[in-house]
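Okay, here's the structure, questions in a sec.
One protein chain is absent from this view; the other protein chains keep their places.
Note that the chains are named A and B in the order they appear, and that numbering of residues resets to 1 at the start of each chain.
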Amino acid sequence: MLIFGVLRSGLYSLASVGLALSVGVIGIVNFAHGEFLMLGAYMGYWLFASYGVDPLAAIPLGAAGIFLIGSLTYRSAIQRVLRAPELNQMLLTFGISIFLQNLAIILWTGDPRVATVSYKATAVSLGPFTVGLPQLLVFAVAMTLTLSLYAVLGRTRIGKAMRAVAQNRLGASLLGIEVDRVYLLAFGLSTALAGTAGLMITLQLSVSPFIGLLYTLKAFAIIVIAGLGNINGVIYASLVLGLSEAFVEFYVPQGGGWAEGVFFLLILLVLLVRPQGLFK
Amino acid sequence: MSLLVLDGVTKAFGGLVAVDGLSLDVRPGEIFALIGPNGAGKSTTFNLISGLLGPDRGRIVLDGADITEITPASRAHLGIGRTFQLMQPFHDMTVVENVMTGELFGHTVPKSLAEARRDAEAICHMVGLDQLVNRDVTGLGVANLKRLEIARALATHPRLLLLDEVMAGLTPTEARQAVAVIRQVRETEVTVLLIDHVMSSVRDLADRVAVLNFGKKIAEGSFQTVAADPDVIEAYLGTEEGDTHQH
Partner (left out) sequence: MSGRQAVQVLALAVVLVAAVAFPFWANRTQPYYLQIAINIISFAILALSWDMLARTGQLSLAHAAFYGLGAYTSALVTTRMGLPIFLGMLLGSLVAVVVAAGLGMLTLRLRGIYFAIGTLAFSETLRVVTNQLRFTGGATGLVVPPLLGGQRVPQYLLILAVLLLAVVVSWMVNRSRWHFAFTAIRTNEAVAGAMGVDVVRFKVLAFMISAFFAGITGAYYAHVFLFISPIEVYSLAVSVGALVAPIFGGLYTTAGPILGAVVLRVGEEILRSTVQRGYPIIYGLILALVILYMPRGLIGVWASVKSGLATGRKETREPAGP
């Protein structure tokens, strides 16, 4: 149960850290975050089904592709509402979300697709436990990427620029940081991370135009638990969510159905009791 | 008997004590000024009196009634009106509608929309906004926004009017007009508690002055007395760059 929850939290971290980046650096709560994940998943499926590219090997290409789409979205839409009321920002990304989801339905129909990699059913034993190889791989890649993002933010020039902008837009621009470039980069990176999480999903689960919303909501839950805009809290918050879901699935009768509700309850509780987040 | 009494009021934000055991005593009909360097706790004191913040310790009493625990709206109904330092007009409303909101909700006398509008227009006239009653507030200049702040507060028919830096950013002429308006308000038996950095206005207006520094009251008395107080001089010279400027 524990292993299950921990493994799952790896994917959750990757799926939500991009949203935390967008909220933390740009201040945009992107309701279309899950749709970029969905696009990444389709890209993974398409590369696999047409060219036999393993979704793991497709990460660089997939991430670059989604980065491009994300940057375009930023330039054509998000950029224009940076100073607009929060309502407008929220609704704009909502519109983008509906647009992308239905675009996917038009392009690829609503039927779920599955990429069956050769090692899909392979299991590995970890001491006394047995876990699926895809789950393990996804966890490893997701954690590596999330931790590298932390390293990038902590160590590199561009990471420092992002953190500076996050703290004080005006101050950062006075220091000669090109705020607009940083925003573009942060948004592109945010969507690319979601897209990569989408690629990972093709390894374990089916892909459909509707998965985006689910992951947007889970990512919301995680960043709300972490504290809106708190990028470092994402890993812990993902653990909280992954473990509580696994707990409900294992110990509650008909837990599979209830687990769906766990994150909503978590969001509601955290918002009502501790709106600044648990890890802030 | 005092109109407003603060009794050992304390408010801290995290580790920072913004208001530290402050006691004040404002008498009916006077103009009382609260001055002090930036960050001395003046605006926090206003937020405590108007109920936007609750104190950690101490009591706030209006005309003999303890109001420490009641909501801002109830305090408004009991007769506390205030302006905001950063002007915060209601967008999506015209000038007169902003003022009408006070006429409709700020006191306990029920008024029809027509009565509220008529009375709000009279207040606009008094503060010099009569040319602008039907304007959207978006795009108003600083001086008019300050007038609107005063007009809205007056529309709640306060017994105690809290004025938070209504002179800041005004030209000397505009500041003189504001002083005249405040004098006129006092004529209507409204007690005024004001915060300001414009010392000439404080000198011209205030019957009594209290000086805050780091959340504590360091002096109280007539303007002449506190201006000569060595502690006050040190508080200002020690921290200030240009806030004590005279007009």
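Following the convention adopted for this analysis, contacts are C-beta pairs under 8 Å (C-beta built on N, C-alpha and C of every residue); 3 or more make two chains touch, one makes a residue touch a chain.
Just so we're clear, the structure is a prediction, and the values are computed from it rather than from any experiment.
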Touch with the omitted chain, as defined above, among A:P112, A:G154, A:G171 or A:G257: A:G257
Touch criterion as defined above, residue of B:L3, B:V19, B:I35 or B:A76 at the omitted chain: B:A76
Contact footprint on subunit B, counting only the chain that is left out: 50-52, 71-73, 76-77, 81-82, 84, 88, 90-93, 97, 100-102, 104-107, 113, 116, 128, 131-132, 135, 139-141, 143-144, 152-153, 155-156, 174, 177
Subunit A residues touching the omitted chain (full complex): 29, 77, 80-81, 84, 86-88, 90-92, 94-103, 105-106, 109-110, 213, 217, 220-221, 224, 228, 254, 257-258, 260-261, 263-265, 267-268, 271-272, 275
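Following the convention adopted for this analysis, only the chains that are shown with their structure count from here on.
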Distance from the mean Cα position of subunit B to that of subunit A, given in whole angstrom: 48
